[in-house]
Each structure stands twice: as structure tokens, then as C-alpha cells.
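Could you have a look at this structure, given as C-alpha cells, before my questions?
All protein chains of the complex are present and in place, except for one that has been dropped.
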Amino acid sequence: MAENDVKYTLDIKDLEVQFKTVDGVVRAVNGIDLSIEKGKTLGLVGETGAGKTTTALSILRLVPDPPGEITGGTITLEGKDLFAFSEKEMETIRGSQVSMIFQDPMTSLNPVMTVGDQIAEVIQLHEKIDQKGALEKAKAMLEMVGIPGNRSTEYPHQFSGGMKQRVIIAMALVCNPHLLIADEPTTALDVTIQAQVLDLMQKLREKYGTSMLMITHDLGIVAEVCDDVSIMYAGRIVEHGTLEDIFESTSHPYTEGLFGSLPNIENRQEQLKPIPGLMPDPTDLPSGCTFHPRCKYCKDICKSRVPAVTRLSDTHLVACLAYEEGTGVTLGGDGNE
Amino acid sequence: MHKYVIKRLIMLIPVVIGVSFLVFFIMSLAPGDTARTILGEDAPIEAIEALNEELGLNDPVLIRYGRYMMGLAHGDLGTSYKSGRSVFTEVMSRFPDTLKLAFWGMVFAVVLSIPIGIISATKQYSLIDSVSMVFALLGVATPNFWLGLMLIIGFSLHLRWFPSGGSEGWKALVLPVITLGTGCMANITRTTRSSMLEVIRQDYIRTAKAKGVNSRNVIYKHALKNALIPVVTVIGLQFGSLLGGAVLTEAVFSWPGVGTFLVNSIKAKDTPAVLGCVIIFSICFSIVNLCVDILYAYIDPRIKSKYK
Partner (left out) sequence: MENKKAKKRSMAMEVCQRLAKNKMAMLGLAILIVLVLCAVFADVIADYETKVVAQNIANRLKGPSAEHWFGTDEFGRDIFARIIHGSRVSLVVGLISVSVSLIAGGCLGAFAGFYGGKIDNVIMRVMDIFLAVPSTLLAMTIVAALGSSLINVMLAIGISGIPNYARIVRAAVMSVKDQEFVESSRAIGASSMTTIFREIIPNCMAPIIVQVTLSVASAILSTASLSFIGLGVQPPDPEWGAMLSGGRNFLRDAVHLTLFPGLAIVITILALNLLGDGLRDALDPRLKQ
């Protein structure tokens, strides 16, 4: 298959990741499917501990091993099977074809290297260029993310959080990757800085035609930057659809819960409806639908039967027994409890 | 950077004054009559009184200290009661031998410990890690003078590879250096390993991997420099125990250094000589710590910019 025939930049099928710890096996990712069309942005939404970061690290094959292990599934990048590559080949892919922006800019840069050197390092790793050229290019990239080029000789501690995140963005995009993974890139930043950073990412992404996996728990960011959305709960995708599908015809009770936790500006009298309970212990996931202990529509069948994926439309998928025939589970109202 | 070094050098002065006062004060607590020690038990009272007056031992401690410090400023550490010669000359004539021992001991410790620590950390829980950690634990727990004795039994008396004493030639250096360096080596190995383990869990190491840096460069280019920061601190601190250890190592191998001189002086109640040795050792230790601090600033830009 020629590269430009590939429709999807990223295609994940049935991915499973486990962590073997003293307290038992943590099933962090349990058979998820994800795909990102060229040039599009997919939002991966869920609470902390849902397995979003693990999914992202799997794409780079950087799940810490031990204790983590990818136990099943396939990841295809630009039509090529990532799991078929050797470690050496993976090194040439990381940073050049897939790059990642991490959550905490304060700790994501090496404190004893200048930012210029850190950006130049990526360039030198993946392009045939001498050190001087790489440094020049690094400076140009810094300018592009809004940092004066002459600051390239400074160390990370001399930059603010937002500036550091800009440096990381520069580092991630400098080799023009096919896919950019952004793991909660703005969570650690001030609200005003968040908007600037998001804006910058959007602009550069459009300029280079990069596809993006945006990991977040912030539905506001999703609405702003994503084309498609996957909702993740306890290592599974519970609902997937276009931005419109998810926002306009919310189908899964968990997604509904996520929206219920947001304040509604138009109707401030309305009470917030946070999802009761906590994420389940990943070493001991609930039987049946993993969301059932927190679901207000839960029926007996939900405790034993794992929901299959139901196709609501061409683009909209949901994994809930209420959409399967003959289960007797119904949504709506305030539930039965 | 120059300013920082100069500033630190100036800060050395109060430390030297403080240390010499501390040691002087402690030594002045010594009971017994120095003049009687020098002249012997049978000396007439008048002679003892006269000598006390001559040595200025009847003056209050602060005045004696002042006099001592005036001398110290000119490189005069007083006169040894025992040999009657200048303490400064006595110490300095032995100093190169002790320095040689301490230097090679430290080189031995650092050259072995850092690579072993790195390998242990990168191959955590492997056989090589377990073996080196067991040796490091034993190394920390073994008193160096006992290790010295065991080395003499093994390599000197039985195998006859190395001499059991003296300081002539490189062969004589081998056993003392191992004796002196092993404890430090064990400590630095443990610190390197734990520091490395801490560092390779950091976010910026993950960033480096995500950039496509190969695992070798992740360790040597990204992790090592960060991991060295606490290691350098420990090396500086270990130098203090190295100096203490040198006294014992010299005692085991009859090494003709400052340590042997110190022990003999203590036994002979030769106060000026003891004072001189301890002060010289402490100044050395302070200078090494100064070097460590400067090295620190060189490794860690966060510290460097603080002192600009």
C-alpha cells in the first residue's frame, strides 16, 4: 500500500496494556480501537486513571517495561505496523513521525541542557544536518513559537511554565511529524496561558498538516480543537463519534455524566450533577459493564454482561447495554435508584 | 563564575578561624601539666614553672589562641614539644605522602563506583545489580583498618604480591589505596545507583526517549549529568572520612604520613603537633568542599545562575 493511499494516520485495533505490580495486574487499557484521519484531531477524553496516557505511550512504544506490557492488539501508523519495528527503527520514528507533548512542562525539559540544545538534538537525530545548522533551525523554531531566538542558550529554569510548554511544542513539531500526541498539554498552565498555547498548537498543526491525538479531561478544549471524540472509561472506549455526535446526541451515561459535571451558564439554577463514586480500582475492575457501579440507570444485567459496541450512525459508536436489543435497560429520566 | 569562586575563597577564612579555635579550645581542655610531660616526672618545680612561663601556658586560653593565630597567619604552627622542630615543617614534610594516598584512594573509589552505580541502576534487579549491591553493602560495613589487615594477610603474607608496609614504589601503594578507597567506593556506588534510579524516572527522561534518543544516550547524555549532582555532594563529604580513614590506613601500613605523625603526637601529648595536623586536615577538607561547590555550579545551571 503506498503511503498516500492511507486514509488514517493512526489506527489502533484492540489494544491491551497491562501493568504487573505487587498488588496484582493492573489492566490499564482493555481492547480499545482508535483511528485518526489524516490532518484531523481526535480527542481522547476521560478521568485521571482511565488509561489515556498509557494509550499514548503505547503509540510511542514507551510504556515502562517492566512493569508495563502491551499484551495485545495492533497499532498502525501511516499504514505501517508499529509492533513489527525493531527498537532501533522505533528510535527513528519517535520525534520524527510521532512526537508527544507531555502534561507538565515544568518537569519535561532536561534542567541541565539549554533549550536550544534540546531542540537541536531532535533535529540532529532525525535529519542530516551539522550541529551549527541544527542550532540555527532550533532558533528559527523558537521564533515560530514566539520565543526570541537568542534565548536558545538559556536553561529551562529561566523560562516560565507557558514558555516551557512552547519550547516543548517547538521540540515536538520541529521534525514535522505525521502525528502529534498532546497529553493534557495545558492542564498545568494558567487559564490565560492555556488559550495562547492551544491557539499556537492549532496554528502550527494546520500549517504542517499534522494529525493530532488530544488527550484531555476538559470538554471545553475538546469543543475547541477536536474533529472526533473518543470517551474512555477504565481502559475502554465507551463512546466514539464526531464532535457533533458527542455534544449534540450524547449517548453513553458516562458521557452524559461528564457533561452533567459542567456548569451550565444559560441555566445557573440547574444543579451540577457530578458522577457519583470514583474510578474503579484497575487491579479489580467491576464485572460486566465497568461503569455499572456509578451508573444511575444500572440494571442487574449490567453487572454481568459486557456491553458490545453498537453503531448508532456511520460515525457514532457506543458501548452500553441500553442500545442492545432485549437487555431491558433504558436510559432517560433520573434512573430507577 | 570568578566572582563566585572568589567569594567562596573569602568565606574560607572564617571557617579556618572557627576550626582552629574549636580545635585549640578542645586541646586546651587537656588536663595535666604540659611542662611536666616535657621535662619528665622528676623535674624540679622551679624548672616546670619556668618552662610554663616560657611557653606562655599560664596565660588565659584566649590570649594563647590569639598568639597562635598570629603565628598561623605567618604559616607558623608552633614548635613540637617532642622533636623541638617547627610543626609546620614536620607536617609539611609528611603531607605529600598522605596526599598521595588520599588522592589515589579517591581516584580508585570514583573510577570504579560511578560506572558500577550506573550499570546497577540501568539493569535494576539483574544479577550484576544484586552482586554489586551486596559488595557495596559489605564495603560500607567493613572497617578500613580491618580490611587492610585482611589484605596484608592475603596479598602480602601469603601471595607475596605486595609489601605490607612502607611507601616506596607503586607496589607499596596498592594495598593502602584499596584499604582507604573501598569504603568511599561503596558509598559512592550506592549514591550513584539511587540517584540514577531517581533520575531515570523523571519526566524529562521520558521526553528524551520520545524524541528518539537511543537508550545509551538517554543514560549518558541526559540522565548522567543530572544524576551526578548528589554524587558530587557525597564525594565531597566522603573526602572527610577519607582523611579520617587515612589516619587508620597509615597506622595499618606504617605509612609515613601526617596520620601516623598525628597518632604519635596524640600519644606523646604533643599539643602543638596535634593542633597543627588537625588544622591542616580541616583546611584541606574545606578546600575540597569548596571545589565540590564550584563543580556543583558547573554541573547544575540552576545553582550557577543563583551566584551570577
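Quick notes
We call the chains A and B, going by the order they appear; numbering starts again at 1 in every chain.
Here is the rule we go by: contacts are C-beta pairs under 8 Å (C-beta built on N, C-alpha and C of every residue); 3 or more make two chains touch, one makes a residue touch a chain.
As the structure is a prediction and not an experimental result, all values here were calculated from the model.
The chain not displayed here makes contact, within the full complex, with B.
Only one residue in the set B:Leu127, B:Ala141 or B:Leu159 touches the chain that does not appear here, and it is B:Ala141.
Touching the missing chain, out of B:Val231, B:Leu248 or B:Ala297, is residue B:Leu248. Touch with the hidden chain on the side of chain B covers residues 14-15, 18-19, 22-23, 26-31, 137-138, 140-143, 145-146, 149-150, 152-153, 157, 198, 201, 240-241, 243-245, 247-248, 251-252, 262-263, 266-267, 269, 274, 278, 281-282, 285-286, 289.
Rule of thumb we're sticking to: only the chains that are shown with their structure count from here on.
Against chain A, in their complex, chain B makes its touches with residues 202-204, 206-215, 222, 225-226, 299-302, 305. By the touch criterion given at the top, residues 60, 62, 87-88, 91-96, 99-100, 102, 104, 107-113, 121-122, 125-126, 155, 157-158, 168, 171 of chain A touch chain B in their complex.
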